[in-house]
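Let's turn to chain A:
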Amino acid sequence: MKHNDQRSLMKALFATSVIALTPISAMAEGDLTVGLSAIATRLDAQQLVTGSADAIASSLIYDTLVIRDAKGAFRPGVAETWEVAPDGKSLRFTIRDGATFHDGTPITAAAVKALFDSTLDPANNSLGSGAYKPYVDGVALAGDRTVVFTLKYPYAAALALFAIPSGGIQSPGSLGAQKLNEAKAVVGSGPYRVADWVPGDSLTLEANPDYWGAKPAFDHIILREIPENESRLLALETGEVGVINNVPATSLPTLQDTPGVQVQTFPSTRIQYLGFNTKIPLLSDKRVRQALNYAIDRDAVVNTILAGVANPATSFVSSNAWGHADVGTYPYDPDKARALLQEAGVAAGSKLELAVPEAYLPGGRQIGELLQANFNAIGLDTTINRYEWSTFQGVMEAHKGYEAYLLGWASVTGDADRSLTPFSALGITVNFANYDNPQVFDWVKEAAGQTDPALRKAIYRKVQEQLKEDAPWAPLAEIRYAIGTAAGLSGVFVDHNGVLVLRDAIQAAP
Partner candidate 1 sequence: MTEPLLRIKGLVKHYPGRRRLFGPRPAPTRAIDGISFDIHAGETLGLVGESGCGKSTTGRAILQLVRPTAGQVRYRHQDLTALPAAQMRDLRREMQMIFQDPYSSLDPRMRVADLIAEPLDIHGIARGPARREKVAELLDAVGLPASALSRYPHEFSGGQRQRIGIARALALSPKFIVADEAVSALDVSIQAQVINLMQDLQDRLGLTYLFISHNLNVVRHISDRVGVMYLGQLVEIGTSRDVFARPLHPYTRALIDAAPSLNARRRERVILQGEVPKAGVPRGCIFRSRCPEARALCATDRPQPREADGRLVACHNIS
Partner candidate 2 sequence: MIGNVIGRLLQVLPTLFGVLVLVFAMTHVLPGDPARLIAGPEATDAEVAGLRADLGLDQPVGAQFITYLSNLSRGEMGRSLHSNRPVVDELAARLPRTLILTGLALAIMISLGLAAGIISAIKPDSLRDHLLTGLSLTGISVPLFWLGLMLVLVFSYHLRWLPTGGTSSLRGYILPAVTLGLGAAAMLARLMRSSLLDIIHQDYIRTARAKGAREAVVIGRHALRNALIPAVTLIGLEAGILLGGAVIVETIFSINGIGRYLVQSIQYRDYPATQGAVLVIAVIFITVNLLTDLSYGLLDPRQRRGAA
Partner candidate 3 sequence: MSCPAPIAALAPDLLTIRNLRVHFPGQTGEVLAVDGVDLTLRAGEIVGLVGESGSGKSVTAMSILRLVPGARSSGQIALEGRDLIGLGAAEMRALRGDRIGMVFQNPMTSLNPAYTIGNQLIEAVRLHRPLGRGAARKLALTRLAEVGLTDAARVFTSYPHELSGGMRQRAMIAMAMICAPALLIADEPTTALGVTTQAQILHLLDRLRREHGTAILLITHDLAVVAAICDRVAVMYAGSVVEEAPSDDLIDRPRHPYTRALIEAIPSETGDRRRLYSIPGAALMRPDAQACAFAPRCATASERCRAARPPLITSGARGLRCWHPLEVSP
């Protein structure tokens, strides 16, 4: 090659291949960077769907009337004091004096009433209202610092409703602008304000200087979206981020033996279960459902597939939810399963379809393949229909066209009621099993209205025993949430809904 031709060629090659390799950037002082599998797509608390990634940010931007700590106990939020009426049909909250919204306007009882009126107003069908509409009848002012919520019927777990993210207190004035989901329109009440938002990439919150409560521990909290599990893990190990959420079971071993990093798992009210569509011939027979329960190797699910991020399930209602009864689940007994199938007259090799929304459930894919092997072992011919989440919902919505299905459910309020009511009706509910036992439905309604805790628990025990007997859903495991935090960082926890709570995080001096 002529001299200058060679030179130009080498220059081009050189430029693209060698870039100065500086070490990966360390975290700035006084800031907390958090690696999340997904960051908020919406910041407006009213549009919030509990348990979604949006809740992580909203718990920092908005205070709720009452706030629950790691143990689930309530402490004062925007409401300084609160009390439940003796008949359990109303709640009174006295609004703290001197607390202000992020735009400096004072938080008044009138503002709180206006906010909840708009949430409950059917016209603007805000998504967050789903948790309130079944219970709350109306909101009234009593004096200039007290707000009274009247309930449709006495509801024991009502207080918890005012600690969930969609109850976040935001300035009613900003509601209109909020709908457009613009960062600048957010006027919250919490310890941090929105500084910068790059959708799908990062959300930066800055400390709210005139917050009424304890001074925010960090100048900035930066929420970064790192959906790829391995990348999120590496970001923590290399110090790029201080906290990561959704640590999968498969990554626990590597994280546990990495220096400078600690792994914590938190219980939740989420149960992962295998549902049976009781309307199809094969699964309409209780004995078949029980046989399938015997066939499931629950130990493999909890201790191999979800090793470290699950506990054995002992009832359809999670042990972390109030009202749980330890009715136990079917032991792993393939022979009994085969006998029951024979007794029910199920021919060997008859077909069973398993609908699995893989990406949506922790260990979903592996559990699907395990169940397939378990059911094939007792003579069935099981096929797995894998769905991504949206197609799965599209199929299930019709309440027909599927047989067995894998799904999970958590009680938003941490109370047995929210683990059972959504399943205790036919039609458009999460009762995809189309389970129809009027007796059980009545017990659940009765329990919801029963204010005496002892009596309420007794009813729930009867319901859970009946559910074990009818076995429309086979509980597989209680899901624990695993997070990774840099050494020296404490106070970070995951609430019963699986939402990462950063409010109480404290960075120990290095």
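Methods note: a residue touches a chain if its C-beta (ideal position, glycine included) is under 8 Å from a C-beta of that chain, and two chains touch if they have at least 3 such contacts; residues count from 1.
How were these candidates chosen? In short, all candidates are chains of the complex that A comes from, given by their letters.
Bear in mind that the values here come from a model prediction, so they are computed numbers and not experimental data.
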{"item": "Touch-positive candidate for chain A in this complex, from 1, 2 or 3", "value": "2"}
{"item": "In the complex with candidate 2, residue positions of chain A that touch it", "value": "1-2, 5, 9, 12-13, 15-16, 19, 21-22, 24-25, 41-42, 47, 49-50, 52, 122, 125, 127, 129-131, 133, 179-182, 198-201, 224-228, 230-231, 234-235, 238, 240, 388-395, 397, 412, 422, 428, 430"}
